[in-house]
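Starting off with a structure, shown below.
With one protein chain removed, the remaining protein chains of the complex are shown where they sit.
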Amino acid sequence: MNSFFALFPLLIIVFIALAVLILEVFLKRENRDYLAYISLVFLVICAFVCIQFWNKAYYYFDGNLLLDQFALFFTFILLLSTGFVVLLSMKYISLQDVNYGEFYALLLLAVSGAIIMVSSPDLLVIILGLEVLSISSYALTGLKRKDELSSEAAIKYFLLGSFATAFLLFGLALLYGASHSTGIPTIIRYFNTEADLSLMALIGLGLIVIGFGFKIALVPFHMWTPDVYQGAPTPITAFFSVVPKAACFAIFLRIFYPFWKTAFDSQAIFWLLWGISVLTMVVGNLVALRQTNVKRILAYSSIAHAGYLLVALLAQDNSSLVFYLTVYLFMNMGAFAAVIALSKKDKEYLELEDYSGIGFKYPWIGVTLSIFLLSLAGFPPTGGFLAKFYVFSSAVRQGLVPLVIIGVLASLISVYYYLRIIVHMYMREPSREVDIVVENPALFLVLFLCLYGVLQLGLYPRNILVLINQAVSLL
Amino acid sequence: MIPPNYFLILSIILFVLGVIAFFIKKDLLTMFMAVEVMLNATNLAFLSLARSANSIDGQVIVFFIITVAASEAAVGLAIILLVLRQKKTIKTEDIKLMKG
Partner (left out) sequence: MTEIFWLIPFVPALSTLILALFGTKLPKKYVSYQACLAVFGSFVISVISFLSLLQVSHESYPLVKNLFSWISSGSFNVNLSLQLDPLSAVMAMVVSGVGFIIHIYSVGYMAKDEGYTRYFTYLNLFMFAMLLLVMASNVVLMFVGWEGVGLCSYLLIGFWFEKHSAASAGKKAFIVNRIGDAGFLLGIMFIFIYIGSGEFTAINAAIGGGAITQGLATLIAILLFVGATGKSAQIPLYIWLPDAMEGPTPVSALIHAATMVTAGVYMVARMNLLYALSGTAAQIVAIVGAVTAVYAATMALTQNDIKRVLAYSTISQIGYMFIGCGVGAYAAGMFHLYTHAFFKSLLFLAAGSVMHALSGELNMKKMGGLRKYLPLTYPTFLIGAIAIAGIPFFSGFFSKDAILTAAYANGYYFVWGLGILGAVLTAFYMFRLIFLTFHGQERLDPKVKEHIHESPPVMTIPLVILAFFSIIAGFVGLPVVLGKKLNFFGHFLEPVLRGGHETHISHDLEWILIGISVGVALLGIIIAWFFYIKAPRIPERIRERFPRIYKLLYNKYYIDEIYNAAFVNPTVRGSEKIYDHFDLKVIDGAVNGTAKVTGFSGKILSYFQSGLIKDYALIFLLGVIIFIGYLIIF
């Protein structure tokens, strides 16, 4: 239905981002929590709107903004993760001195970019959304102004990110030159009908994949990831590990799903993605073994998870990809929530050594973090196991047996480093003085919601799978 | 009249020059300028392709890219300033606190 309603979720988020920016001026520093409450309320309203729209497909701007069930599902995921990030930030920003009014505004603008990405079938609009997301992200990374790591992370992210954007845009130019359009359906039609493809179109497509691959942190386009994850304020790291990945995978689904389905001879790009997936799983997990900083471990782990997601893409099983992404959201957010919990005024405990004995000192954090890590490692009956199992078995069904064997072995390696954190928490004597701020109800709310999500998806995933199947059936 | 393809080739050369400049320049600011060159090369590519396709879309896209470049510049310069204030330098080889 051609309707202005298609703009609704986006407008709500952008409006509230600007409102927060203005309100900040009128609020005293210690009252900035109100900004978080306002953001949360509107995120919930927006999510509610998404639910209301579920059975209607609105579009606007000649179909350049298309709010189908696929877009709605992803929008919901993005809003949910942003909500978690807001909750995680409330205490964090005052403890770590990032208490600037822009914080929430930038966060909301970033997610509005991601929403634009998932709700458009036009590559130009998608890339503009990506830019909105990226530019806000650069600023968010550097927001810990007094921390050298933070600014270093920001400059690395910014320079490499804009470098990659240039490639992405150039790819779009080439694709446009070949197919005379930036709309994904037209481009796909071009690939299907053209008897001999021009080199220009292929290179263009390749560059676009690379550009998105940069954001997803696929090896070898991942180099920025660990440094940026380490330097950025931790709730923002959590945001980076989920939101851009989810949005970019949504784009991959929109592009590649019709590709796999048609006669287009996609062998070359298929095998390239195959190789990248192997590299991503192997490199991510191997390098993670060497890390001693928990944020870096989680950074490399998120790289490896991008590899598993790519397996799902290659398996041409959309619902397994989306399911994995959903589970990943909960377990990763949960893990980061536990990491954020271990902090006090002007100090975050991020080294593995700091985790020694934490499990007994702070039992709730210990138990939940252990469950999230076990889920990340793919241990039943958590969601992580089911997601991996689902992805890998669809891949075997597609005949990608070598890929699955590599994936299973890679996830075997990952057990080492996830377990290492648990071992530190429960089987080491505390070696350093760790003393955290415990009164943080918002954070514990996130921990419990994520725990619920991980277990719900692991034990009773049926309802969500039904929704996911509805969402992807439209592709 | 010069065929539009020549502009495309020029844009590719410009893009490659931008990439080269990104690698040989030693300070953050000029590296960022190299990225701007790459973006402008993209603009040129869009223009020439729009021309050969006889469509107006490409020319409109250029405006979007200019906007993107401008907003990147705004945030980027702020970040470079932040780095300069903290480290008193914007040489790239001095920025390596995090690695491994």
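Note that the chains take the letters A and B in the order they are written out, and that residue 1 is the start of every chain.
The rule is short, and it goes like this: contacts are C-beta pairs under 8 Å (C-beta built on N, C-alpha and C of every residue); 3 or more make two chains touch, one makes a residue touch a chain.
Since the structure is predicted, the reported quantities are computational estimates derived from the model, not experimental observations.
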What shown chains does the left-out chain touch?
-> A, B
Option touching the unshown chain, where A:L23, A:I45 or A:I269 are the choices = A:I269
Given A:F42, A:Y92, A:Y138 or A:F167, the one touching the chain that is not displayed = A:F167
Interface residues of chain A toward the undisplayed chain are 155-156, 159-160, 163-164, 167, 199, 202-203, 205-207, 209-210, 214, 220-221, 223-224, 226-227, 267-269, 271-272, 283, 286-287, 289-292, 319, 323, 352, 374, 379-381, 385-386, 389-390, 392-394, 396-397, 404-405, 408-409, 412, 415-416, 419-420, 423-424, 426-429, 459-462, 465, 469
Touching the missing chain, which residues of chain B?
-> 19, 22-23, 31, 92-93, 95-100
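Rule of thumb we're sticking to: only the chains that are shown with their structure count from here on.
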Of all residues in chain A, those that touch chain B in their complex | 124, 128, 131, 135, 138-139, 142, 145, 148-149, 151-156, 158-159, 162-163, 165-167, 169-170, 172-174, 176-177, 180-182, 226-227, 230-231, 290-291, 296
What part of chain B is in contact with chain A in the complex they form?
-> 8, 11, 15, 18, 22, 28, 31-32, 35, 38-39, 41-42, 45-46, 49-50, 52-53, 55, 57-58, 61, 64-65, 68, 71-72, 75-76, 78-80, 82-83, 86-87, 95, 97-100
